[in-house]
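A protein chain is absent from this complex, but the other protein chains hold their places.
Labels for the chains are A and B, by order of writing; each one numbers its residues from 1.
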Amino acid sequence: MERIPILRMGKFLLITIQVDMHDTTALALQDDLMAKIARSGARGVLIDISALDVVDSYIGRMIADISMMSKLLHARTVLVGMRPAVAITLVELGLSLRGVKTALDVEKGMELLAAALEDGDAADQD
Amino acid sequence: MLAQSGLTDLLRNQTKQLHAQWMAELAAGLRADSRIGATELSEQTGEFLRILSEAAREGVWDGPQSPQLRPVLSFLDEVSRSRAIRGFTPEETATFVFSLKRPVFDHLRRRFEADPKTLADALWTATELIDSLGIHTFKAYQRTREEVINRQRTEMLELSTPVVKLWEGILALPMIGTVDSARAQTVMESLLERIIETGSTIAIIDITGVPTVDTLVAQHLLKTVAAIRLMGAECIISGIRPQIAQTIVQLGITLEGVTTRATLADALALALRRSGQTIAGTRPS
Partner (left out) sequence: MPPIRTDWVEVRAESDIVHARQLVRRLSSEMGFRLVDQTKLVTAASELARNTVVHGGGGRLSWECIAEEGREGIRLTFHDCGPGIADVQLALKDGWSTGKGLGMGLSGTKRLVNEFEIESRPGRGTRVTITKWK
């Protein structure tokens, strides 16, 4: 079974989904990611789906789950690069992924994570 | 059958006379017309008679549905099409075929003068044929008009949804007029596409020019806001007039989680602040 690579970039992890995923690939990604966050102490996760032309409720659920699970491990998740047609379809399907932070592209997602990290650290010191 | 052979004979052997009489009939009916020249009209009628006589040659036809009439019908499709596009009225277009009646009837009357029964049969056959061709022409005309209307509708939809760049990273969509489902969909798609093209992080939808906001319009707005957020941008709705604010609440629509402002200017100010930009006056205060 193919696995989605998880790249480490400083305090953040980057996942670029480029293939039409099998359901089990998505499950494995979730396992791998949680293990990696715990091991590396990463504070943020970027999920880049700019290459995906379909996101159904299963993948939607995986993204929402990852976001909630990461939060428990003290890491924020930002979903980046969703295509217009995919966004329209997800909304029509009834999935607005309200708990998930989003950004236009990897760069803007990275800025969002960095800013959140600063705010968070400042709050921790209070 | 004698009656039918009378018509067939006319179409096959006296095409030239028939053509001349038909042209005279058409000329009497229509004033000088800039939309179609006499030469073009003559070519059209000539070609039509040629195709019709060809169909007659194929032998006995069993009524207007007969398959041998197919080339005639497709020729008429073309004629109606070009006339509809040139702005002919439906009557003028149908006249093209119906004006053939008098020359054909005249001929049949002369030919079967001595035999009233055959004459009646022949007239009936001719009437049936010409009427069905006329109706076909009319239908084809209508089809073309519908195509034209649909195309114009699409063009109008595109025209009525101008997405403009207000500032670096800030897009605005000023909506004007009544919003229906088709329009809301086009609007949403073009706004989302422009967000990607320009890399904008904030989109303002201004509804100052939308006369009424009902549940349907509100639903479309909410969907657009949700889709924009999924893509990683932010949406502000501006131009909510007092009576619209009242309607929204009275209808029980919740625009929860949606940032709204009274005017486009307020929305722009908010967008600038959120994107960390400021406008400074040039005159020192």
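Points worth noting:
Keep this in mind: contacts are C-beta pairs under 8 Å (C-beta built on N, C-alpha and C of every residue); 3 or more make two chains touch, one makes a residue touch a chain.
Treat the numbers as computed from the prediction; the structure is a model and nothing was measured.
Contacts of the undrawn chain with the visible chains, over the full complex, involve A. Of the candidate positions A:4, A:28, A:69 or A:85, contact with the unshown chain belongs to A:85. Remark: the residues of chain A touching the chain excluded from display are 20-24, 53-58, 60-61, 64, 84-86, 88-89, 92-95.
The working rule: only the chains that are shown with their structure count from here on.
Of all residues in chain A, only 79-84, 86-88, 90-92, 96-98, 102-105, 108-109 touch chain B in the complex they form. Residues 188-189, 192-193, 195-196, 199, 201, 223, 226-233, 257 of chain B touch chain A in their complex.
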